[in-house]
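Report on the following structure.
Heads up, one of the protein chains got dropped from this complex, but the rest are sitting where they should.
Right, subunit A next:
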Amino acid sequence: MADGPAAAAASAGAAHDYPTIDPTSFDVVICGTGLPESVLAAACAAAGKTVLHVDPSPFYGSLYSSIPLPSLVSFLSPDPSTPSSTAPAAASSGSHTVVDLHRRSVYSDAETSGTVPEPARRFTVDLVGPRVLYCADEAVDLLLRSGGSHHVEFKSVEGGSLLYWEGCLYPVPHSKQTIFIDTTLKLLEKRALYRFFTLVKEHIAATSAPADETGEVDAAATISEGNLDLPFVEFLTQQGLSPKMRAVVLYAIAMADYDQDSPDPGEKLIATREGIQTIALYSSSIGRFANAEGAFIYPMYGHGELPQAFCRCAAVKGALYVLRMPVAALLMDEEKKHFVGARLASGQDILCKQLIIDPSYKIPTLDVPFDDSDSNSLRKVARGICIFNKSLKQGSSNVLVVFPPKFSTLDLALEEQQVAAVRLLQLSSNLAVCPPGMFMAYLSTPCTDGSAGKQCIKKAMDALFSPQDSDGSEGHLETPSESTDDVKPTLIWSCVYVQEIAQGTSGSLLSCPMPDENLDYRNILESTKKLFADIYPDEEFLSRNSAPVHADDDSDSVE
């Protein structure tokens, strides 16, 4: 991991050898260096606020970090006896009420199998995986606007997307050319799919173009309002798309999470409007950067680089950084019931106008009445990480695989549980996250029941990988008739766990959103933007001119 920005943190020294911070009063105190916190720090600093940004860990990123693989297990199942109250739990201190701050366990049910190939430290794992950026999405814009793009390098997910369909990996046709080349599609399927793409393209062009003098949009080229409100799946059927093509569009392009064919209308059906929006983003992503193939890019060295990049931007604008500095308690104004500061683990009290904390802390006022009783109704996401020896798509380094809901229809027992899609992102050594010759993959699926979610993840792994022989050697007992191309990659190591997702909250104590079940950061950044607007309604969120002067020269290149 690269070193963080210049900070007041004492990088060496004993755990309790905390530095003293001067000044003792800030506009904003932020605890935790996850992506939303880091973006907020950069935005506040850019808006001219004084910012103190602390993190209990010795590294940046909190729940959004990338960590060396050997530290993963301890990270996922932290010591239950968290020493959160190292500072004296004084009931009152001067005019403030002191409220103890506790961390909650975000991860559960971690389960690993296999042995990590040595050198294990060469594997860097994301806690937010599988995740990518659309070349044209908000995260990329923010990086360019803030100047954070100078601190991160991206590579494209050049292998494109694959859909797991009828037991095979099917390359997702997403353009005129890929539809043409595809040999599995029937002629009429090709026609229907490309016609649908053309329709969407015309719709996007017609609706995004500035209205001409007459102020009218070409009605013929657009999709009617009535159709936009239809469930997307219905619209696709109306367009004559076959079941397989519907699955392609719904799950591999529009990235729908839940079963859109489900008879139960309570599940999340995406509307045509939403679907079209994602396709618009997808198609504007393709070709945005000359050197990026496909729509998706992934940061070299892992997603942990992103919060760090924003922290650097914040530091450049004057934010003060202190790592290895837990917040022990919050200070509350007794009369107004407002949070007015934080007591650091060093015992020092810092006063501030606005407090922002990492979602891994329990928010005192909100958590007390509910405590853990509602844990079952919480949104959850089951995640998996695996290491294997061969690319899932020959000739490609990085690929995305989507398992539509009910992908393993043969297993009736599981079918009911597979109401959500599973996404898998394969990464190779060209992203510096694993040693050459090895591949990593992240999987995730949203769930309400953790064990069911884990089952789906395992099922997806079983579908793609062959298990390692019990003696630990790689499978070389395949029948000779099988060509090596047909052999499934061998799973060397895997880990499956469940993460809960708590929403960000606003108020005098802001809590940022947790990594969600999505493939991208769109929703997280949207909430982050809202949080900023709540604190500083009159300030611009990372305005364009907040970036260093040389921002533009990189705008057509990922690297």
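By our rule, contacts are C-beta pairs under 8 Å (C-beta built on N, C-alpha and C of every residue); 3 or more make two chains touch, one makes a residue touch a chain; residues count from 1.
Here is the rule we go by: contacts and distances are computed from a predicted model.
*Asks:* Hey, which one's the missing chain according to UniProt: "WD repeat-containing protein 61", "Proteasome subunit beta", "Aminotransferase class I/classII large domain-containing protein" or "Geranylgeranyl transferase type-2 subunit alpha"?
*Replies:* Per the UniProt record, that chain is "Geranylgeranyl transferase type-2 subunit alpha".
*Asks:* One chain is left out of this view; which of A:75, A:107 or A:194 touches it in the full complex?
*Replies:* Candidates A:75, A:107 or A:194; residue touching the omitted chain: A:194.
*Asks:* Please identify which residue in A:73, A:181, A:378 or A:533 touches the non-displayed chain.
*Replies:* With A:73, A:181, A:378 or A:533 as choices, the missing chain is touched by A:181.
*Asks:* Considering the entire assembly, which residues of subunit A contact the chain that has been omitted?
*Replies:* Where subunit A meets the chain not shown: residues 176-177, 179-181, 187-188, 190-192, 194, 198, 240.
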